[in-house]
Each structure stands twice: as C-alpha cells, then as structure tokens.
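All protein chains of the complex are present and in place, except for one that has been dropped.
Let's turn to chain A:
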Amino acid sequence: MPEIRVTPLGAGQDVGRSCILVSIGGKNVMLDCGMHMGFNDDRRFPDFSYITRNGRLTDFLDCVIISHFHLDHCGALPYFSEMVGYDGPIYMTHPTQAICPILLEDYRKIAVDKKGEANFFTSQMIKDCMKKVVAVHLHQTVQVDDELEIKAYYAGHVLGAAMFQIKVGSESVVYTGDYNMTPDRHLGAAWIDKCRPNLLITESTYATTIRDSKRCRERDFLKKVHEAVERGGKVLIPVFALGRAQELCILLETFWERMNLKAPIYFSTGLTEKANHYYKLFITWTNQKIRKTFVQRNMFEFKHIKAFDRAFADNPGPMVVFATPGMLHAGQSLQIFRKWAGNEKNMVIMPGYCVQGTVGHKILSGQRKLEMEGRQVLEVKMQVEYMSFSAHADAKGIMQLVGQAEPENVLLVHGEAKKMEFLKQKIEQEFRVSCYMPANGETVTLPTSPSIPVGISLGLLKREMAQGLLPDAKKPRLLHGTLIMKDSNFRLVSSEQALKELGLAEHQLRFTCRVHLHDPRKEQETAMRVYSHLKSVLKEHCVQHLPDGSVTVESILIQAAAHSEDPGTKVLLVSWTYQDEELGSHLTSLLKKGLPQAAS
C-alpha cells in the first residue's frame, strides 16, 4: 500500500526550528531547516541524526526546500549542509536566496562574536552552503529528478516567502511555510490554485485568533505618529530589520507623501540597507500597488526616509526613527530610547511582541521607572504605544487556504498544541477531512490510493463514442478492450490491435444454447414465428430471416429443429460469440419465456 509519511523534527506543536521530513512515493524531502530562538544548546537545531543513524544525508534526502528567509526556517542550513554534511540540492525562491545569507551572517556574528560560541558555522560555510541552492520562480515546476517535482506559490508573509507543492506521480503534498492571507502595504495575499493535494501541511500560529481589519490598525498607527510629529515630538519605532520594518516604512512614506509632511524619518543603518536593496530589486514579489507604480517610481526608493546617524538623535524638532532591535533590549534603539524617554512629547511605538525581561516588555506593561545598568533610574515620560502588525494568517485565513486547495488531509505545524486542537476540530468539522497535529519526532502515516493512468488508443475511444451517447459523469459505461501491461505502463487497446501487437491468433469463442419450444408446427413456421416475435420485441436490432430457414439477430444465429423424440417440441439452437454475450443471454431468456400465442 503506498503511503505518505510525515515526521516533524521541529515545529511539531511548537513555534520555531521548522523542519519537517516527508516521504512521498519513495522520495524523501526535507521542508525547512530552521533554528530555535529559545535555546542556545543542542536543542537549537533539529536533530538530524534522526534522519540516518549512520550514512550520508545526501543518500537519504532527495532535496531540501526552504520556504522563506526567517531564521526559524533557514537558520540551521549551514550547520546541516556543511557540518552534518549534505550535498543535494536546496530549493528556495530568488529573494530568499538573496537575503538568506545576510541574515545567516548576522546570526553567526551575534552567536560567535557577541556570545563567543565555539564550534559554530563560519562565514565560509554559509557561502558554501549557498552554492548548493537552486533558485526557483513562482509557479515554475521544477523537476528534481524523473519523478519528483516541486512548484512554488506566493505566500505573502515576507519578501520571497513561498508555499511549495511536492509531487510524485499523482500524489502530492503542499507545504505552506508561513503565509498571510490578508495583503499588507508591501506584499500581496497568499494564493494557491485548486491543486487538491493528498496532504496540506499548514502553519497554525494564529489558530485561535480572528484578527481585526488591518485598516484600523494602520489608521491608528498613522494617527498616532502624525499627532506626535505635529506636537513637535520625536517618535521611536523599534523594529527588527526585515519584514515588518519595510511595511511600516512604506506606510509612513506614502502617508508623508500624501499629507505633504516635512518631518524627517530615519532608519538606522546596517543590515537594513542591504536588505532594502533587495526589496527594490524584487518588485515582482510585492503587492499590486508597488508593482503598478514602480514604472514611475520604485516605492522602496524612499523619498522621505533617510539613513540615521547617531548625532541626529539630538537634533531639535520632530522626527521619526526606526531603530533595531525590536524589543529595546540592546543596541541603537535602546540608546535612542534613553535619550528621548524624559520628554512627554515623545513617543515610542512597539510594533510587535516583546519577550519578558526586555525593556520593551517592561514599558508595555506600564512600568514608568526603569533601572538601567549602573543603578541609574530612568523615568519614562514619553508615551508608549503598542501596535500589533503580524504577517501570519489568522484562523479564518487558514480555513480559507484549506478551502482553496481542497486537500484530502491537513497537517498542522508551527503552532501551540492547545490552539491546534481547536483548529483541528474546526477543520474536521467544516471540510470533513482528517487533520493531524504530530509532535516533534512523531510520524504520521497516510495511506494513499494513487490513481494509475492507463493510455487508451484514440481509435478505440472514438469507436466507443460513436456507439452511444456522450459520456455521462454519473453513469458508468461498459467498454470492451484489452489491457496491455508493458514496461510499467498500461494501455487499453482494441482486441484486434492487441492480438496484432502480441502476435496472437484470434480464437473464436461461441456459446450455444438450446431452447425447447412447444410448437407442433413445422420448423419453417416456427422459425417464422420466432422471427416475427423477435422482430417485434427487438426493435433496435437488426433481425433477419435467412433463406435457409435460420434467423439472425445481429450476429446471433437461431436455428429451429424438430426435437428428435417429441415432434411437438421444437428445439431452437441459439449461438453467439463471446463479444455478443450480453445480447445473446438476453435473447435466450427472451426465448425461454416462450412465444406469444399466435393469432392463428
């Protein structure tokens, strides 16, 4: 029995360290290769030893697919390919291929240079790893080998995020990665066609949330910034370098443009600049507005947003500054925050979630006096705002995607177990498909019944078509032919052709049957009566009375003879070939009922 097996190495009932193994039609594919933010030990990376105890990964895995450039989806890639050892192809989209190494390098720097970790992957390893990458375009079907093919769909979420369809023969799996069903200021909404996969592996970060309209959020955000700037205050927006930052930039940039505002907007430099460069390049991956207007102006060529310099923080007058990192725990954003916190005209807007213990979390929970290092106490007079900008599909979005793809089974990953439980129940209820949510290391096995394509010769098909009405989807049709199995492909041909191909001589198979009729008259008359009876009953068939006294219905021969013992009984000999079995049996049963009493 063919089957699809799925084993999450990471992201099973958990967020982070996405890594899912899929075996389909004898092929093994690894989906994503991420790291976990929460750990600094071995648990940080997926346990690749699970794949093969001993032996090379390359022999076991047919390919690796990376859905997007977030570190929890690609962070373990250099470790996996260079340190554990994998030489097979790695598939990702072009933007991911471009931005991924920047983030990996940044991650490496923080881990090695700041935290001083040893035995970590090196810059060279990142480079070597990226050499194994094969970039794919949207909707491009890539043949990994003769049987395995993959295809990318747009997923929103971040620049270059993609959903992948993995297909072997007629079996297929769709892996969504992270996706967003509502478009935002710089990216479109995820989209997939009705590909009806055997299994849909979807993320479920917001399995139990239905979000409010994004317009309210945007309006609130803009209003707050606008008011603060009009007051003459300075606005600090701590962000992570990629993804949301670009959305907020576009939002502010267009707002500034529309409202003719003059206050400067700054973006703290560094890795962002490089990334922004790629955003400018990959215009085709952005949303409708940016794609349409880029002929006049590339929206990422910011007019109002300039690079930030440390000295600018002390400039008088209003300004807006985007600074990293996003949780105010260190670096430039914290420095600026300290400078500005004292003035009630100023404002800080936290655009995302903050981990407990960070300055961001403290101020969000309402703390007004902060202890900084060196026993300093910082009084926070500036306004603190929280805005949630997230790029994951909410429960409704997930359901929408499931509805679009029409899978036979759904498997949830990348979410919390409790929340998955709810969504699982919903999916089973709404779509009547089975839904799975394996934990890490747990294997789900799905039996499949792959359809086997059979080729049919056109001649045969046409002949059958000509015989009857158009095929009706609701009724089965009987079709005579010969199935030839040769070199693992199947063909349905007419029997004559099959005979010819196989070089066989045709054997006639005839059925004969005797029917006793009680009829005192002569044979000829009996035949005549049979003839007239059949003629009246079988209107659709060609009934003939031959001169030698026999009757034919199509190719069925009926002969009447007197019974050797009882002359009052006539024996009808009915003979038909194997091909006419249906009509022949019908005819015999008809004749067995006897002839109607003649009028004479």
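Brief remarks on what is shown
Note that contacts are C-beta pairs under 8 Å (C-beta built on N, C-alpha and C of every residue); 3 or more make two chains touch, one makes a residue touch a chain; residues count from 1.
Everything below uses one rule, namely that contacts and distances are computed from a predicted model.
Looking at the choices "Ribosome biogenesis protein BOP1", "Exosome complex exonuclease RRP46 homolog", "creatine kinase" or "Integrator complex subunit 4", the name in the UniProt record of the chain not drawn here is "Integrator complex subunit 4".
Of the options A:35, A:76 or A:189, the residue whose C-beta touches the omitted chain is A:189. The residue touching the chain not shown here, chosen from A:31, A:305, A:364 or A:534, is A:364.
The hidden chain makes contact, of the residues A:5, A:137 or A:219, with A:219. Of the listed residues A:372, A:452 or A:465, the one in contact with the hidden chain in the full complex is A:465.
The set of chain A residues touching the chain not shown comprises 182-183, 185, 188-189, 191-194, 208-220, 222-223, 226, 254, 257-260, 287-289, 350, 364-366, 383-386, 395-396, 399-400, 403-404, 419, 422, 425-426, 430, 465, 469-471, 473.
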